[in-house]
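Complex shown without one protein chain; remaining protein chains in place.
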Amino acid sequence: MAIKFTEVSYQYSSPDGSLFDALKNINLDIAKTGEFIALIGETGSGKSTLVQHMNALMKPSSGQVEIYGIKINHSKSKKQKLTPLRQKVGLVFQFPEYQLFEETVMRDIMFGPRNFNISKEEAKQRARKAIIQVGLDESYLERSPFNLSGGEKKRVSIAGILAMEPDILVLDEPTSGLDPKGRDALIDLFTLIHNTYHKTIIIITHDMNIVHQVASRVLVMREGELVFDGTSEALFNNESLNKWNLEEPDLIKMTKQLEQRYSISMRPFPKNIDQLFHHIKDVI
Amino acid sequence: MNNIVIGQYIPGSSFLYKMDPRSKILALILLMVTTFVLTDIIQILVLLSVLLVILKLGGIPIGRIVKGLRPIIVLLFFTFTFQVLFIKTGRIILDETLHYSFYTILLAVGVVLFWMITKRFIKFKISYFLMMIVGILSIFMYYPIGDPFAQGQLVIYTGGLQGAFFIMVRLIIIVTLSTILTLTTKPTDLTLGLEQLLKPLSIIKVSAEEIALIISIALRYIPTLLDEANKIMLAQASRGVDFKEGKLKDKVVQIISLLVPMFIISFKRSDELANAMEARNFVPGNRRTRLHILTWQTIDTITIIITAITIPVAILLRVMLG
Partner (left out) sequence: MITVEHVSFDYHSQPDVLKDVSFTIDKGRWVSILGHNGSGKSTLAKLIVGLLKAKEGSITVDGIVLNEETVYQVRKKVGIVFQNPDNQFVGVTVEDDIAFGMENLCFTREEITKRIDKYAKQVGMEDYLSKEPHQLSGGQKQRVAIAGILAMDTDIIIFDEATSMLDPIGRDEILAFMQQLKHQGKTIITITHDMKEAVLSDEIIDLKEGQLLTHDKTKKVLQDKVTLNKSNLELLPSLKLYHKIKEAGIVNEELRDYLWQLSLQK
């Protein structure tokens, strides 16, 4: 296992002095390769706190997180070197504006690798590779990261993490604020990275259509607890979906409506409209 | 994140809360002047005890005032030490020779190390610190072991002690006064009070209203910006920045990697905020009505009269005694 959570809890104190549980007793295993995980849940359910434990930006209040063999818990001394873990588990924040700061896209992408003592030449090489990986071309490397569109900034910020060559790629709400075209392009990109390089990908999202489209495994957080860990198919058959304030993906919602109306069964759920069309064509 | 509190306001309902912020600000200034006019230790102690009575009546827990003093404790300590060591008037109350030898210095270092290791387990940190200082001094004074390679003289005069005590009380009074103001007045009311008091400045083309608006927008955005700074730090830490380590050259790049995103986001923010304000009919310099207004009551008049009287009284006392 690349990442292993054992009974992890995280608390912080609010201004009135009371303790707030951001994570409660989380047990979780994440494999080194091949997983495509969607992490979902309401705002404030602890999703971001959870992923920030995955690259040791945060330490558990109790319990233990093991990342590539390094055990992280509350009592460990401050001297423990955690930075190398952040190369293994790459975390892309929601807003690219949080990380872009260099004069050129090239230098910005090189920033991560350089922090991990990669030589200048090698970092340049990686930047050229990463910009292609995220679906832009080399002409972008000499541009300023601040004169790009929202979608392009997003891609550059992802390239900045990819250039660190992490095993696991974690993305916090990567598609928020993008238009449908930009969103679809980004999802295609993740699928490509997942399929080509077999990296484990974890995305936090509110968009259930994306969950249905790409996730092989879904984690549901609710009030600091991990209430579901399983396949997306199992999730959409789970009766608690409403209780967790999650919507159904549009396609599944309609499939269920049609199933009920025509007393038919279309399981496993169709992944796209063509599959659904073939189902319904046979029935009617 | 909700764990950011701006200002120290704690809700309450005593007379201190009902007062107009303008009268509170004015009274604060007047009493500060009085504190600086007074030179007699007894008089200033009287002033402090009056203040303590006001605290009691106003229902402000002493603990909060002590908390307010915490940031200036280092300042208090140094002022005290300087006063004690350098004022040489009055009677000598202590005259001891300090022996600096290999052994006494070794012992002193031992005490410091012991203090550094144990201090985290001790609840009363300040008292513990003072104990450590006393311990070191007594080693130098009373245990002349080994051959001293140097000797010093520690002489303390009554004047020094008095002066030190006086300055401490004066500082405590000033901090207490401002703590009362910030504890019992909401930041918004404080801004509004300042605005009203600064109104006369319009003669010299300074717009009090604009200053107040700037302060209130700053107040509103401080928690947002702090939260954002934290997130930017985490984002850069995810790219391998180790903020705890690094050579000077690395440090510069680290700081730039924080500051550039902060600036860019803040500029975008202020641009959008300006649009939102304009769209909601804000025109700089135009007259606006206000939701919050200040009401001056009898208690405010009385407060101002009493605090204003303390100044001539203090001057009189000084002249008479001086």
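Here the chain labels run A and B in written order, and each chain numbers its own residues starting at 1.
Basically, contacts are C-beta pairs under 8 Å (C-beta built on N, C-alpha and C of every residue); 3 or more make two chains touch, one makes a residue touch a chain.
Just so it is clear, the model here is predicted, and its values are computed rather than measured.
From the options B:Gly90, B:Gly146 or B:Pro223, the residue with contact to the chain not on display is B:Pro223.
Of the listed residues B:Arg64, B:Arg269 or B:Arg318, the one in contact with the hidden chain in the full complex is B:Arg269. Looking at A:Lys4, A:Lys32 or A:His206, the residue that reaches the missing chain in the full complex is A:His206. Residues 1-2, 4, 187-188, 216-217, 219-220, 223-224, 227, 268-269, 272-273, 275-283, 286-293 are the ones on chain B that touch the missing chain. For chain A, the residues touching the chain absent from view are 42-44, 147, 149-151, 176-182, 206, 208, 245, 247, 250-251, 254, 257, 261, 273, 276-277, 280-281, 284.
In this section, only the chains that are shown with their structure count from here on.
The geometric centre of chain A is 45 Å away from that of chain B, both derived from CA atoms.
Of all residues in chain A, only 12-15, 52, 55, 57, 83, 86-87, 90-93, 97-101, 111-112, 115-116, 146, 160-161, 164 touch chain B in the complex they form. Residues of chain B touching chain A in their complex: 1-5, 228, 231-232, 234-242, 256-257, 260-261, 264-265, 268.
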